[in-house]
Every structure is written in structure tokens, then in C-alpha cells.
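The structure appears below as C-alpha cells.
A single protein chain has been removed from this complex, and every other one stays in its place.
The chains carry the letters A, B and C, assigned in the order they are written, with residues numbered from 1 in each.
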Amino acid sequence: MQHKKHDDALRKTTYKVIFHTDTPAGKLFDVTLLIIILVSVLVVMLDSVKEIRDDYIDLLYAAEWTITIIFTLEYILRILVHPHPQRYIFSFYGIIDLLAALPTYVALFLAGTHYLAVIRALRLFRVFRILKLSKFTDAGSAIAIALKNSKSRISVFLYSIFIIVIVIGSLMYLIEGPDHGFTSIPRSIYWAIVTLTTVGYGDISPGTDLGQFIASLIMILGYSIIAVPTGIVSAEMARMNKTNRKRCKVCGCEDHESDALFCKNCGESLSSD
Amino acid sequence: MQHKKHDDALRKTTYKVIFHTDTPAGKLFDVTLLIIILVSVLVVMLDSVKEIRDDYIDLLYAAEWTITIIFTLEYILRILVHPHPQRYIFSFYGIIDLLAALPTYVALFLAGTHYLAVIRALRLFRVFRILKLSKFTDAGSAIAIALKNSKSRISVFLYSIFIIVIVIGSLMYLIEGPDHGFTSIPRSIYWAIVTLTTVGYGDISPGTDLGQFIASLIMILGYSIIAVPTGIVSAEMARMNKTNRKRCKVCGCEDHESDALFCKNCGESLSSD
Amino acid sequence: MQHKKHDDALRKTTYKVIFHTDTPAGKLFDVTLLIIILVSVLVVMLDSVKEIRDDYIDLLYAAEWTITIIFTLEYILRILVHPHPQRYIFSFYGIIDLLAALPTYVALFLAGTHYLAVIRALRLFRVFRILKLSKFTDAGSAIAIALKNSKSRISVFLYSIFIIVIVIGSLMYLIEGPDHGFTSIPRSIYWAIVTLTTVGYGDISPGTDLGQFIASLIMILGYSIIAVPTGIVSAEMARMNKTNRKRCKVCGCEDHESDALFCKNCGESLSSD
Partner (left out) sequence: MQHKKHDDALRKTTYKVIFHTDTPAGKLFDVTLLIIILVSVLVVMLDSVKEIRDDYIDLLYAAEWTITIIFTLEYILRILVHPHPQRYIFSFYGIIDLLAALPTYVALFLAGTHYLAVIRALRLFRVFRILKLSKFTDAGSAIAIALKNSKSRISVFLYSIFIIVIVIGSLMYLIEGPDHGFTSIPRSIYWAIVTLTTVGYGDISPGTDLGQFIASLIMILGYSIIAVPTGIVSAEMARMNKTNRKRCKVCGCEDHESDALFCKNCGESLSSD
């Protein structure tokens, strides 16, 4: 029983080191893990460059397996020390952690290893775990809240974009036709998106005078309506800086910053009691 | 007479189902219609892709006619149940609904069916009907009001863009000339728009040193003045977030800040009692 | 003397019609002039399109001379009826009006008429005269004031852009070299501007791995720092919507909209007496 108690204590300590960052050991663990994750992503990338793969195939292979084994051990350890293993396994991070280790094993049985590159790229999502615990969380959630509050406005905006590019894509298909690369309506819509978003590859570009005229209109439209999502998010973020609309009991002033504790006009406390 | 009454009741119920979405039956009708509309737009698109048209011509033909008949029946039904049929027929949505059904019939008598693709693409506008009734309306009208309030500022901005591209287009026509693709002033203006809006196809690009220098200036100009429409819309949206639309009982003014207790125009209390 | 008086009255009436728009006759004159100006700009443009010039040379020639004579007569008339002719002649609009008429006469003595196209394009500036008097003035001056207030911040921003593109241009010249189109530092700077402003023609694009890596950094930089001028102008425009910082004598509240006449908190008049 003494033994079990000791095990339990070890488990708890390990849990804290692995799942939290507020202890020095936890921080060290997370930073080490972060570096391994970045290295693992780098290995996937370099593996896709033909010249590097040809020259360093053994080194990449060794790195791949070393990382996979580290990730596997870490995954097993996380399951062992977590108070509710099944909760961890089916959590977002649990799945990502599994996906980070799995592809290399699968590759043993499959020929086209490079099809696993995307799944291996999912490893990068692991980095979020570390960031989740840092000072970036506040900033991240501020952005997330602003976007969430603006969701319906942004949906309307995207929906309008969607209709505009379909109508203009169809129109350009008729005006330009297959001779200038507008071989079908979907491809014309692709061109309309390339143009409206001001990307402008130039792989397809209008050749007729009328086509160039309409293209000009879309460009100016795209250039101007970028103001809409920008305006939505800017206004929302400005509003969030000012969310404390507690009315001061003395002077009635309501225009306080979100972190204000006292009324800026009369110095009265803004606490609600 | 009993019969007529029954007819009237049926007509009213059908009217509610078709024209409103606040009943379960109305919602179901609208969602079904939305799916048919999206399918109809998809059919038009796929029909324009040569490989798909060649392989699935019969299927597309069948889908086209099925959708057309559904739209025709729906259009007739809308006329029958509407309390003021002529009001519906000449409304914006009435015309769109007619245009959604008509092209297929017209194609029976005309050879070049693909010229009807654009009109058929107008079907997408039908989707607005459904959105009109949903929670997107508020967001949509907020954007619309912000744009309307900014209308004169945006007009001045677009007008300035218009003058800038004409002057720069003319200038580049002289500097670069036909050798580098600047074959005429309208084409040079097209290039100026492509550049100022930061689209940058690359189908026409300056070849001379002076031309590249002037092009650089336009790019930086275009990159900077995007701030103007963005600033206009952002400021307007920020202002709208702080505005309540309580109507002053004395002067009728409606544009008050959200925390205002008294009308800014006449000093009258805005409290609703 | 009676005759002179009558002349004077005529002169005054004509002056009002030509220089002001607040009478029906003045409005009619301005709208007519606006149309002639737009036609004159159109003629210059069409004249530059080879196919159109070849086919309609006589028509364009006739239109050019008709417009020139109208502009000449209008210019003379403006001088005759203006109370201080020399003041008009040397004003901004006086010079533009002269430049609008002159090029066609100069072309009589010069061979390369197309070099006058740019000067003729200056005619478009004439349109400002009409807009100056309309409701657009307020919006235009609001934008102008916002830009003026942001002048020093925007200068710092442009100056930073200027340094960034020179440093990066020099760097890319060394990395990519003449083989990939980076033939000189000025050309590399041109490329850096094309990239930073997100125009991206593709006439010059990095070919080496290091070059593409650095290019990626500039793109993300350019994509992010667009937020700076936008933020400057947005904040300035938001501030302008709120410029009336009169402190209410009763409650001390200072947060009023620019057109507020009464305090929003206590209904007290904000007039300064």
C-alpha cells in the first residue's frame, strides 16, 4: 500500500509536469516538446524536397523514427498519468497527439509514404498546446471573441462575395469564352475570386475590351469592399475595449473602459454592491 | 359558400407557408426551396464544363427540366395564393422568380443555350429570399446602413480613384507605349486599375525604368489609400455600435448614442415612459 | 450709361450662372459642361485606340475641334464676366480651364499629337469644379481633414516602407542576381515594392530557395503592416465623429457627438454662452 501511495504521488507529479506549465519542470518539458515538434515538422518538409531526400534519406529516416518513438512514449505516458485517460484520448489534443505518432507506423505497410505528409503536418497543431498555457491565450481569445461576435455580419459578407463571384464568373464565361482561358463557369468563378480578392495570378486574364472593362469593375469592387470585414472587426474590437458600461451611481456616466474600477468623472467606485 | 371559405382558409395557410418562415411548415418549405435553388445553380455550372456535359448530357437535361417545372409550379402557386398577385409579380422577388423559370423554355426555341447561363445564374438571387427572413437580416441591414451612411464619402473616394487611373493610364501610355503592351489609353487605364487595386495580373507590366518607377508610386499609393474606405466604414460601424435608435418625442431625431438619456438636438428626455 | 448698367446686370447674371450652381440656370450650365468634359475625355481615350482612330479619324477630329472651341469660348466668357479676371486666370481652375483648350491648338504646329494626350487628360480635373459645389464637398473635406491630421503618422509609415524596400531590394539583388531578373538594385527595389504592396505581377519572381524564403517574409510583412495606415485613418475618422468635447456645465460629461446641442446625460444646453 505504501508502494501504491508512492506510485500515486509520482503519477500526480508527472501529470503536473506534462499537462501544466506553471512549474519549472513543466516549463522545461513544454519547451523541449515544442522544439521536438518543430523539428518533426521540419523533417516532413525536408523529406518532400527531392534533392534533400536523395542525399540524406538515412538521416531523415532515422529522425522520423526517433521522433515517432518519442511521440509514442509521450502519448502512452499521457494516458498513464491522466486521472481520466478516456477523457484525454477523445479530447481534441488527444486525437492530435495520436495523429502525430501514427503516420510513421502506417507508412511501414503502405507504399506512397508521401501521402502521409499532410497528416504528419497536423503535428503542428500540437504547438497550440504550449501556446494554450502562455500569455498568448488572452490575445487569442480576444481575437476569437471579436470574430465570434462578428460572425453573422461576416457570414453575410462572405455570402455576398459568393453570389458576386458566381454572377460575374458566369458573365465572364460568356464574354471571354474558352479562347482566353475561361473554359467553364467554375473556372471563370475561380478567376473572379482571384480577381476580387486582389490576388491576381495572371494564369487567366481577360483578353477582350469588354472583359477588361468588367474585370476593372470587379477589381475596384474588391478593393473597396475589403473595407467591410475590416470595418466589422475594427468596430467590434474597439467596442470590446469599452465593454464596461456600468452606470456610475453618482453622476450617471456610463462610458468607462473595461478595466475601470472607479468612475472617471466623479471618482465614485463602480463596484456593484 | 362554405366551399369558398374553405378555399380562402387553404389559400391563407398556403400563403403563410410559402411567404413566411415563422411556422415549422414555412421553414421546411424554405429549406427545401433553398436546396433546389443551390442544385439548380450547380446544374448550370456543371453544364458549362465540357467534359461533364459530354458525359452526363441526359442527366443534366433531366435535372434542368425537373428544376424548371418545380420553379414554374412554385411561381404559379405564389401568384394564386398571394392576396395581391400583381403586387407580387412586379416586385423584385417576383421578377427574379420568373427569370429563374423562363430561360429553359426560351432555350427550346434558341440554339445557343449557353447564352442563357447568366440569366440562369440569376437564380442565385433567389437565395436572398430565405436569408431575408433569418437572423442574417440584422447583420445585413447593419452593413447596409453603414455603407449607406458612408455613401458620399465612398463616392468621393471612388471618384478620386477614377481620376487617378485615367491620369496615370494616359501617362503610362506615353512612357511605355505599345511595345510593352500599353497599346491604348483604355488599356493603360486597365493596367492602372490592375496595379492600384494591388491585383497585379502581370499580363501587362512596365518595361522601362521610368515606367517601373511610376508603377512603384502607384502601388504604394494603392497600398496606402486602401486605408481610406476602410477608415470610413470602420468609423461608421464603430459609431453605429454606440448608437441607439430611440426616437425623440419632440424633434423626431433618431441618431443617439447608446448611453444618451437626453436628445442631443433639443435636450428632451429620451426615457420611454 | 443706361447701356452700361444693362451690361453690368447681364455680366452679373452670367457670372452667377457660370460660377455658381445655386440657381436652376447655374445647375443646367454645370451639368451641360460636365457632360461636355466627360465627352472630351472619352474622345482623347478613343483617339488612342488604333482601330478606332483608323476608322473614325474624321469624326474624332471634328469632335476634338468642337470641344476645343466650346472650351475656348467658355474660357473667354469666364474672363469677361469675372469681377477680377486676373484672379480667375491665375487660380487653380483658371489654369486647368486654359490647359483644357490649349492642346488642340498646339497640335496644329506639332507632329506627335499623341504626346498631348496627357495634357488633354488634365481636362478631367475640370470635373472637380462641379463637384466642388455639390454635397460631395463635405465628404471630400472630411476625408481630406482625416488625411491631413494623419499626415505625420502616414509619413513615418511611408518612410519606413521606403527603407524596408531599399534594404530588401539590395539583399535580393545579392541573393537572386541577374539570372532571375534582379538585374540591378533599383530593379530589385521595384520588385520589393511589387511584393510588399501585394501587387505581385510575376514579371520578376524569386527563383532560389533563400530568395523565396525572404520573399515570403516580405509578403507577410506587407500583408500585416497594411494594418498601420488603415489603423491610423480609422482612428482619426472615429475621432472626428466625436470632436465636440465641450464639457457640460451641469454634469461635467465631455463625451458628446460632433453635432450634439444638448448634453446626453442631463439635457443641459451645450451652447457656450
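Going forward, a residue touches a chain if its C-beta (ideal position, glycine included) is under 8 Å from a C-beta of that chain, and two chains touch if they have at least 3 such contacts.
Here the structure is a predicted model, which is why all the values come from computation and not from measurement.
J.: Looking beyond the chains shown, say which of C:40, C:68, C:104 or C:198 touches the absent one.
T.: C:198
J.: In the complete assembly, which of A:67, A:146, A:168 or A:185 touches the absent chain?
T.: A:146
J.: Contact with the hidden chain only, please: which subunit B residues?
T.: 198-202, 230, 234, 238
J.: For the chain that got dropped from the picture, name the residues of subunit C it touches.
T.: 152-153, 155-157, 159, 163, 166-167, 170-171, 173-174, 183-186, 189, 195, 198-202, 205, 209, 212-213, 215-216, 219-220, 222-224, 226-228, 230-232, 234-236, 238-239, 245, 247, 252, 254-255
J.: Just checking the interface: what residues of subunit A touch the absent partner chain?
T.: Subunit A touches the missing chain through residues 41, 44-50, 114-115, 117-118, 121-122, 124-125, 127, 131, 135-136, 138-140, 142-143, 146-147, 154, 157-158, 161, 186-187, 189-190, 193-194, 196-203, 222, 226, 229-230, 232-234, 236-238, 240-241, 255-257, 259-269.
Keep in mind that, in the parts below, only the chains that are shown with their structure count from here on.
J.: At the place where copies subunit B and subunit C touch, is the share of residue numbers found on both sides over half (same) or under half (different)?
T.: Both copies touch with mostly different residues.
J.: Measuring centre to centre with CA averages, how many angstrom lie between subunit B and subunit C?
T.: Result: the chain centres lie 29 Å from each other.
J.: How many angstrom between the C-alpha centroids of subunit C and subunit A?
T.: The answer is 41 Å.
J.: For subunit B, write out the residues touching at least two other chains, lowest number first.
T.: Correct list: 157, 186, 189, 198-202, 222, 226, 230, 232, 234, 238, 259, 261.
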